[in-house]
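Note that one protein chain of the assembly has been removed; the remaining protein chains are unaltered in position.
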Amino acid sequence: MATTPELLPYGRIREDLFRPLSGVSRNYVLATVVAFVIGAAGLVAWGHQLRSGMGVTGLRRPVFWGFYLVNFVFWIGISHAGTLISAILRLTDAAWRKPVTRAAEAITVFALMIGAMFPIIHLGRGWLFYWLFPYPNGRMLWPNFRSPLLWDVTAITTYLTGSVIYLYLPLIPDLAQLAEHRTLWRRTLYRTLSLGWTGSDREWHALERAMKLMAGMILAVAVSVHTVVAWDFAMTVAPMWHSTIFGPYFVTGAIFSGIAALIVVLAALRKILHLEFYLTRHHFNNLAKLLLLMSLLWFYFTMAENLTVWYGNDPGEMAVFAARTRARYAPYFWTMVLLNFVVPLVLLGIRRLRTIRTATIASACVLVGMWLERYLIIVPTLANPRLASASSTYTPSWVELAITAATFAAMVMLYMVFSKLFPIIAVWEFKPHPLEEE
Amino acid sequence: MERRWGMTIDLDRCTGCQACVVACHAENNLPVSGPVEAAKGRAVHWIRVDRYYEGTFPDVKVKYMPVMCQHCDDAPCEPVCPVYATYHNAEGLNVQVYNRCVGTFYCANNCPYTVRYFNWFEPEWPEPLQLHHNPDVAVRPGGVMEKCTFCIQRIKRTKQDAAQEGRPVVDGDVQPACVQSCPAEAMTFGDLNDPNSKVSRLAESGRATRLLEELGTKPKVIYLQRGK
Partner (left out) sequence: MFVTGEFREKEPVVHTIRQLRDAGIDSSALDLFSAEPVELARGVLDRPSRMSLVAVSAAVGTGLLATAFIRYTQHDYKLVTGGMPLFSFWATGVITYELTMLGAIVATFGWFLRESGLIRRREKDAPVPHVDPGVICLRVRCPAGQAPETIDTMRRHGALKIERSGQ
């Protein structure tokens, strides 16, 4: 059993957690270049789409929402990683959360930023996206607040603001530490961002109070955000979309995919930044158990949804159901069940199989499975409308694939930049004062 | 009393000739998709004729059903548009405001009749078709949703002409292109609020049905058919 970090001297901890901030390795540069190239390809694709029209995508009547909306829901779902884990674990005062919170909060902010791009990317006239905002104008224009898309706009704005603040607040004391040790432009950056933090007890009290309040509020917002995204679909009359279960279903799915993303990210950080002493088997074990719990919950909701549709036998819904489980989309559907339920159950349910490696594999499977789940929610319903003469299929074009790939590259890049500028484990939070009662 | 425009289509008369489709194309400056885009399912037909086959050879029965925007009184497409590009006007029409549409596709996803069509590219017409545009109708830019308007330009023109000539608009004055062109005279158009109009009387008939009535959209296109 390796030495627990609590028994390592302060200096060593600080050194370990600040070391990644200095110097750029060859792999880092390589990864940045690759991510940049993929990101650029995505931008080119988007530019082409803006110039030539939405026809360059694979969209067609009646499948008016395709990859872009799938990605939107997927990334907003991932964003529930951070804040939920961080907030719930803070509220319940779980000590093992300490090295995990900042990485999780960073995932939230970046996933939100990426997810929020898609409502703009998917627009037929994307350059007019600002018309969705209520701003005074001389042309008698106003947005329609009854539309779930406006609820989306408000919810995501609130969540993004809240997440950035929630990421920033516990970063302040670390920034103050960094301002003493770094040189040149970094010192200015850290000093400005740390707002002159001195470490006085007034500051600590205010910070802790603010964090407690923020944890509760961000939790309330996070639950509402993905419910609102779910209601984009549930508020319609489309078959198998108009379901009351969608709100909780999506939130569960979001937490599920969020934890999976967190495990993958932490495993990568642990390997690359040599944080084996800080992100231990203990942490991965706990996260794996949470992932398993969410997998069971997800399966419960999926079961409930599909069983009620099948038993109810409504013709409009059955057309979609048949397409999903027996016809064109069946391979995706059953793969999804395998990846989201069977794999986690086996790899994480059997204690002997639950290791850091298997937890990472299970998480990667869940990420793919959850992406498929979003696809299976959106496309089969649209492809099988109530008036069957309009039924069709959907195949994404290179534009949609390029933009999808670019978002993953963007996530990697944002994360790499973040971990170079700020310690990915909260130094002050990680090491409680030596004489504090546990 | 305000008008409430509605339409009846007699399915027992419809021959499926698609003259209404062609007339609509000509009247409303519908873009020509071309064979490639049409194969991708992107052809724009504000009115389309659905074919339903019943039975097997030699006892096959075919039903032709022209479907266009039903101008629902409780239209599901209207509340979901975030920019008010589609709303219900005072005469009961579901209006599409082309220059306000930003292309969220939400209205199209929420239409249970799948009657909304999107301009995937800037519209094009092969020579010399660009010469026959109707000056009363806008040419829609790419990125904008469109659908049947009950030939609102003809409604407006009729009302203007009547006002200029100092006479009221009588039943039968307003005829959308599809109604006008039907050789079997299967379609009627008029004011549902006027109990004496032909549309209102036909709507009371024992053969009157509505599409997807159970959804509560209150469509204003009434299909007359003996049996379902």
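Just so it is clear, A and B label the chains in written order, and each chain counts residues from 1 on its own.
The rule is short, and it goes like this: contacts are C-beta pairs under 8 Å (C-beta built on N, C-alpha and C of every residue); 3 or more make two chains touch, one makes a residue touch a chain.
Fair warning: this is a prediction, and the values are worked out from it, not measured in the lab.
Of the candidate positions A:Ala220, A:Ala327 or A:Ala388, contact with the unshown chain belongs to A:Ala220. Looking at A:Trp65, A:Phe118, A:Tyr415 or A:Trp428, the residue that reaches the missing chain in the full complex is A:Trp428.
In the complete complex, the residue from A:Ala94, A:Leu195 or A:Val417 that touches the missing chain is A:Leu195. Residue-wise, the contact with the chain that is not shown comes from A:Leu150, picked out of A:Met54, A:Leu123, A:Leu150 or A:Leu171. For subunit A, the list of residues touching the undisplayed chain reads 10-11, 14, 134, 140, 142, 144-146, 150-151, 154-155, 157-158, 161-162, 165, 169, 173, 177, 180, 195-210, 213-214, 217-218, 220-221, 224, 228, 231, 428, 431-437. Subunit B residues in contact with the hidden partner, per the touch definition given at the top, are 73-79, 81, 84, 86-88, 218.
Definition applied: only the chains that are shown with their structure count from here on.
Note: centroid distance subunit A to subunit B, computed from Cα atoms, is 43 Å. The residues of subunit A lying in touch with subunit B in their complex are 52-55, 59-62, 64-65, 119, 122-126, 128-129, 131-132, 141-144, 146-150, 153, 232, 235-238, 382, 385-387, 389-390, 392. Across the complex, subunit B meets subunit A through its residues 37, 40-42, 48, 50-51, 67, 76, 79-84, 100-106, 108-110, 112-114, 117-122, 141-145, 211-212, 215, 217.
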